[in-house]
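Before we start, here is the structure in question, set down as structure tokens.
All protein chains of the complex are present and in place, except for one that has been dropped.
The chains carry the letters A, B, C and D, assigned in the order they are written, with residues numbered from 1 in each.
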Amino acid sequence: MIVDSAVYKGGQRVSVDCHVHDYGKLRAAAAEQDGFVWLGLYQPSEHELSEVAEAFGLHDLAVEDAFKAHQRPKLELYGDSLFLVLKTLWYVDEDDAVETGEINMFVGHDFVITVRHGRGSQLQTARKYLEDTANVLTHGPSAVVYAVCDTVVDAYLEVVEDLQEDVDEVEASVFSNERTKDSARIYTLKREIAEVRRAVLPLREPMRRFSSGLVPGVDADAAPFYRDVVDHLTQAAEVVDTLDTLLSGAFDAHLASISVQQNDDMRKISAGAAIVVVPTLIAGVYGMNFEHMPELAWQYGYAFALLLMFGSSGVLFWFFKRSGWL
Amino acid sequence: MIVDSAVYKGGQRVSVDCHVHDYGKLRAAAAEQDGFVWLGLYQPSEHELSEVAEAFGLHDLAVEDAFKAHQRPKLELYGDSLFLVLKTLWYVDEDDAVETGEINMFVGHDFVITVRHGRGSQLQTARKYLEDTANVLTHGPSAVVYAVCDTVVDAYLEVVEDLQEDVDEVEASVFSNERTKDSARIYTLKREIAEVRRAVLPLREPMRRFSSGLVPGVDADAAPFYRDVVDHLTQAAEVVDTLDTLLSGAFDAHLASISVQQNDDMRKISAGAAIVVVPTLIAGVYGMNFEHMPELAWQYGYAFALLLMFGSSGVLFWFFKRSGWL
Amino acid sequence: MIVDSAVYKGGQRVSVDCHVHDYGKLRAAAAEQDGFVWLGLYQPSEHELSEVAEAFGLHDLAVEDAFKAHQRPKLELYGDSLFLVLKTLWYVDEDDAVETGEINMFVGHDFVITVRHGRGSQLQTARKYLEDTANVLTHGPSAVVYAVCDTVVDAYLEVVEDLQEDVDEVEASVFSNERTKDSARIYTLKREIAEVRRAVLPLREPMRRFSSGLVPGVDADAAPFYRDVVDHLTQAAEVVDTLDTLLSGAFDAHLASISVQQNDDMRKISAGAAIVVVPTLIAGVYGMNFEHMPELAWQYGYAFALLLMFGSSGVLFWFFKRSGWL
Amino acid sequence: MIVDSAVYKGGQRVSVDCHVHDYGKLRAAAAEQDGFVWLGLYQPSEHELSEVAEAFGLHDLAVEDAFKAHQRPKLELYGDSLFLVLKTLWYVDEDDAVETGEINMFVGHDFVITVRHGRGSQLQTARKYLEDTANVLTHGPSAVVYAVCDTVVDAYLEVVEDLQEDVDEVEASVFSNERTKDSARIYTLKREIAEVRRAVLPLREPMRRFSSGLVPGVDADAAPFYRDVVDHLTQAAEVVDTLDTLLSGAFDAHLASISVQQNDDMRKISAGAAIVVVPTLIAGVYGMNFEHMPELAWQYGYAFALLLMFGSSGVLFWFFKRSGWL
Partner (left out) sequence: MIVDSAVYKGGQRVSVDCHVHDYGKLRAAAAEQDGFVWLGLYQPSEHELSEVAEAFGLHDLAVEDAFKAHQRPKLELYGDSLFLVLKTLWYVDEDDAVETGEINMFVGHDFVITVRHGRGSQLQTARKYLEDTANVLTHGPSAVVYAVCDTVVDAYLEVVEDLQEDVDEVEASVFSNERTKDSARIYTLKREIAEVRRAVLPLREPMRRFSSGLVPGVDADAAPFYRDVVDHLTQAAEVVDTLDTLLSGAFDAHLASISVQQNDDMRKISAGAAIVVVPTLIAGVYGMNFEHMPELAWQYGYAFALLLMFGSSGVLFWFFKRSGWL
């Protein structure tokens, strides 16, 4: 599906009078005016993509990757055009889950083609930001690359923040006095952290190459901007590592608290048992059939026995209460 | 055993009129037409292999390796010929197990010899793909190297996907409410992951060397294709690492659930015991032999005692039910 | 908020007759006398910061970072001016907690601007030290950079020492004979250690760059001083790593002690039960209704039975005491 | 003790007419014929070694190392002579244990001195192989170095295979249904794996230096042979790493199985207790002394009570059997 398609020149969107699928005309119009085309596709069919590939001379391997999706983040150079794969992440509040999409970018000197997979991470924000800031957009296709990377990586930081909140909740739950089933929660969070890591870590290498100014077609002036992106990636990676470590710690604490709980329960149970078992012994004693048992004949023998029972139970109760078993 | 043996020239299979074991003639035919021989062997005998080695001038150490199998993946250069070892992996559905084979390749400017060990991973697919795509096959022996590596590595990704499903099943089982014996399953999966890792990781170095275009006899044009293979290897390695981490997490959760289970059982048992022990105490009380126990003479004393017993049991049952012990 | 603002020349603070917000005049005064301005800001408003940025020609990205704070430690070069981010750490005794602030420094050949976030880590100490040691201050802005880094890193070492004490306490508590709830404490300490690590580790790279003498505008003479800072950072990192390992060890020991405790409790409980259950059996025996039970008719049968009960309990008590169960 | 001492020339052992301790004459004889001496020592006395050292001009530090043994594997160059330390490993079947020895080699252009410590790993195999393969032996001292390294490293692979079997046994034991004490076994294996690792890992560096052809006095032609040795070392290291990981996994599974076992036992015990406690309650009921208890007067009251007891026990037994507690 074609989401948007436009020609930009000198930082401005220019209108081209042709059908949205007439890629050749679009490209010609851009070339004429020394501008560039930005074509935005969303989960394109194989046919759509191959038409685009032909019109812009994209490399077969890259087109296949962009169609299949499920690539790892990478930057590939084919002659003088770039192919960049980014993972997109977004946090779904209702499920407390991180979801993953993918953006593939083909970049030449007169075109940018963005192929997006997955629900989240619209590129409208990036396009809008660029159309609003002509002085950035003037830099041509490499401005688009920067804007997209920046948008995607900012979303990583948001996701990481959401995860941080989840970890805080788990932490609170682990150290609460209630019986909680935190291990499933911790496991899920660890799984999501692994997903974030697989989006974030491999992207650092391409961004570093951009920031070193050695990628052809990317302005050396843009280096500090890409260094900023690298910084955000590193920050996301570091926080995510810390969260992982904290979750491991929280899990350990959870295990310890299960053990402590079991120990507490065992002592509570034993104390309860003692309170019942001792009067049972007393009852047993006065159930013996000896002929000479003076208490049996007492007027208040029965009351005495009951008193003894309640008394012993009471003493035990007080004793266990004091020593913290009950 | 010779599986297939053919001479290729200009991307076409050409027929050579000679016996399948007449390696010298085959090679001469290839040399004559500026083509190359592709000889496919399957678990050859020492004798077969030494004949081949002599005809194509293979290095002794490499021949020994190819005969013994059980090498780690590697790329070795002997003069102007290559020796490449690949591990093949395939997933056996009925056993939920990963099995391992090995492919050894000898590559010269006018020959490719593939020696295959282990049931799976036929090379027919690769041969068929090449015979169908003449423009790739034109590149000579190095096209065969690429096709074989690509086939083998694609199989890794499939195996990894199967393992991912297994991990999902284990996960579901661990977090189910049933009593499961997941630790054996987790152990087996970890063992298989170790096997995959030993096939995947050492192969990255040879593939990187291919993709850098520095291996003599391998076209520099082929670099993006080998980079693609490296990408797939890296992806396989990353997924497998993640699976390993998830399994460790699942095992921890399994341990925690055993502990929680034990705690639940202990409380259930204790509650059950209490329900029996309290009426036993009551019975003990009315079994005492005091002369003056008014209840004993009551008309409905017995019924009263039974009621007391059932009543106390009922109260306890309700109490434990409410507090979640039963 | 502007905390302090001054012009320094030849190691001396010189008074400039202008309003504190008249940055242009300040800078001109400094330039005139071949000195430099040191402007200290504390959590400035966006407006304040943008005025300063304009007056001193600061880079947009750096200004945004300095306003937002929550950056990781880094050194960024924009043309001939530096941007340095430092995390500040301080230990709050009442909470046994480590808190984090941030210092951002903009350094040009004629100015230093320090932007501080967070309660702790005043820079007065650094300013005072410099004003008192003219021969250091003579080196201009790079002297300020050194003084601030040194102050901040010295504070790291103090924090690390405080954590070391906390770890010692946890250790003592784990190996005491009391029932302690150390896992929450250990978790909190691990969390704080992670925070310290995130302040310390990324700072090593910038400091190494300073000590290599390759950062423009920083005297090569200052190298040994920065090497000293690097040494302190490395020391902090090493101690913190050791503490982390020790805490993991302490946690393991804590887990072991919970298990041992549970075992001890279980044996104690069982011994207690035995002491009650055996006399109950004896009582049961003499509660049997056989017609011919000689003891029942004995004059001192009852006393004999009680003696038997107490005796058996006593023997059991002694036995369990001796074997360490009670 | 001198084990063997011989002069080799052009791949042949030549007889020299002199006493075995007359090192000078031996060396002269070798020099005369452009051959080399191979002197094999086994745990030599300090005196023996110092005589040899003098005759061949060995470096003091190396001689001290060779006498003391307990060095880590290393390659040291003293002028134009080499000093190589190798750890030897062998598996003692009766103890299921790995034992360690050491070989020190001094190599000059006209001599090889091998100093062996520890029972296993005779060098006869290497000497015999060389004497049988004149075309290898022709390469002089460096042929001996290769033969010894190859022999030693092949022994590593055998040891690793034996360990692999041990790990398989432990695995089978852990996942058997019997109560096993595997943790001691696992610990011992881990200890042995650590020993193997300390022999294998540091040897890779010297072997890589040999295979790079940069060590003076070692033929560049020998590079593929040393690469083969490096491959075997890497393989040993990888397998040993995998074994270590598997053992950790097996230990975890062992821990889990102890917990599961305890849980099973606890439930079995509780079920058993229930089967006894319920009839005890029934007996208690009919031991009550109420005047009006109709059952007491029944003709078959006793039988009825016994039936009730057995019945309740039976029902409980069936119930627990069905729910898997017994």
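Basically, contacts are C-beta pairs under 8 Å (C-beta built on N, C-alpha and C of every residue); 3 or more make two chains touch, one makes a residue touch a chain.
Here the structure is a predicted model, which means the values were calculated and not measured.
Engineer: Which of the displayed chains are touched by the chain that has been omitted?
Structural biologist: In the entire complex, chains touched by the missing one are C, D.
Engineer: Please identify which residue in D:D22, D:E51 or D:E76 touches the non-displayed chain.
Structural biologist: D:E76
Engineer: Given the full complex, what residues of chain D touch the hidden partner chain?
Structural biologist: Touching the missing chain: residues 59, 61, 71-72, 74, 76, 78, 181, 183-184, 186-187, 190-191, 194, 198, 202, 251, 254-255, 258-259, 261-262, 265-266, 269, 272-273, 276-277, 279-280, 283-284, 286-289, 293, 295-302, 305-306, 309.
Engineer: Touching the missing chain, which residues of chain C?
Structural biologist: That gives, for chain C, the contact residues 171, 175, 224-225, 227-228, 231, 234-235, 238, 242, 245-246, 249-250, 252-253, 255-257, 259-260, 262-263, 266-267, 270, 273-274, 277-278, 280-281, 284-285, 287-293.
One rule holds in what follows: only the chains that are shown with their structure count from here on.
Engineer: Suppose you hop from chain C to any chain it touches, then on again the same way; how many hops at least until you reach chain D?
Structural biologist: 3
Engineer: Rounded to the nearest 5 degrees, what is the angle of the rotation that puts chain B onto chain C, matching CA atoms?
Structural biologist: In short, 145 degrees.
Engineer: Taking each chain's centre as the mean of its C-alpha atoms, which one ends up farthest from the centre of chain A?
Structural biologist: D
Engineer: Given that chain B and chain D are copies and touch, would you call their interface same or different according to whether over half of its residue numbers are shared?
Structural biologist: Different residues, largely: of all residue numbers at this interface, under half are found in both copies.
Engineer: How far is the middle of chain A from the middle of chain D, if each middle is the mean of its Cα atoms, in Å?
Structural biologist: Here the centre of chain D sits 43 Å away from the centre of chain A.
Engineer: Got the chain D residues that touch at least 2 other chains?
Structural biologist: 287
Engineer: In graph terms, nodes being chains and edges touches, is this line, ring, star, complete or other?
Structural biologist: Topology of the interface graph: linear, an open chain of contacts.
Engineer: Considering every pair of chains, which are in touch?
Structural biologist: Pairs of chains that touch one another: A-B, A-C, B-D.
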